[in-house]
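This report refers to the structure that appears directly beneath it.
Up next, chain A:
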Amino acid sequence: MSVLDIAKGMGVTLGHLFKRPVTVQYPEQRATVQPRFRGRHHLLRHPDTGLEKCIGCSLCAAACPAYAIYVEADENDPENPTSAGERYAKIYEINMLRCIFCGFCEEACPTGAIVLGHEFELADFRYQDFVYAKPDMLVGTKGSKWQRREAEKKGKDVRLGFEAGPRPELEGVDY
Partner candidate 1 sequence: MVELETVPPFFADKQELLDEILGRYPEYGRRSAVMPLLREVQHAERYVSEARLAEIGEIVGMHATEVKGVMSFYSEYHGEPVGTYHLQVCSTLSCSLAGSDELYDYLVEKLGIVNGEVDAEGRFSLQKVECLGSCGSGPVIQVNDTYYERVSRSRCDALIEALSRDEVPEPWRARGGDNEGADKADFLMHTVAAGEGETR
Partner candidate 2 sequence: MGLRDLFEKDVQELENEGILFSSLEKLVAWGRSNSLWPATFGLACCAIEMMQSTNARNDMSRFGSEVFRASPRQADVMIVAGRLSKKMAPIMRRVYEQMPDPKWVISMGACASSGGMFNNYAIVQNVDSVVPVDIFVPGCPPRPEALVYAVMQLQKKVRGEAFDQQGVELPMVEGWSR
């Protein structure tokens, strides 16, 4: 191996000194997520009426390969219905640790009620805190359980460490 080769190699190294660093300064700088990335689930509502789209048919539970979803349905109160139609999900729980984010539930859902969003900052301390219930997933809730917990304690609002392509259905519904 000649000196020339070493110089060549060092040249490459030196050359990199003058390139911009590729490091993404996460969390200060937000990570970019592709639009089709599958993160934490959202339960959607009908934009016009604000009723939940979920009808508690538990087809998602049937489709889930990890058995991470548990649904218990009940009959709607005709006066103030929770969802459109006769039936709604009284209990809707997903064990985020079981979930493998395969998106089968999304495909199985007949009403398009459940959609996998972009949130991946789900790390938490206790196993039992990973069972996400309806209030943790209904559209409009921002951040993971821990993030909302922390934000509540600190009195700040949740800052999500990512940016993604537009997902209009996940923007929440004002009604």
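We adopt the following convention: contacts are C-beta pairs under 8 Å (C-beta built on N, C-alpha and C of every residue); 3 or more make two chains touch, one makes a residue touch a chain; residues count from 1.
The candidates were selected such that all candidates are chains of the complex that A comes from, given by their letters.
Everything quoted here is computed from the prediction, not taken from an experiment.
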| item | value |
| --- | --- |
| Direct contact with chain A in this complex, candidates 1 or 2 | 2 |
| Residues on chain A engaged by candidate 2 in the complex (per definition of touch) | 21-27, 31, 65-67, 95-102, 120-130, 145-146, 149, 153, 161-162 |
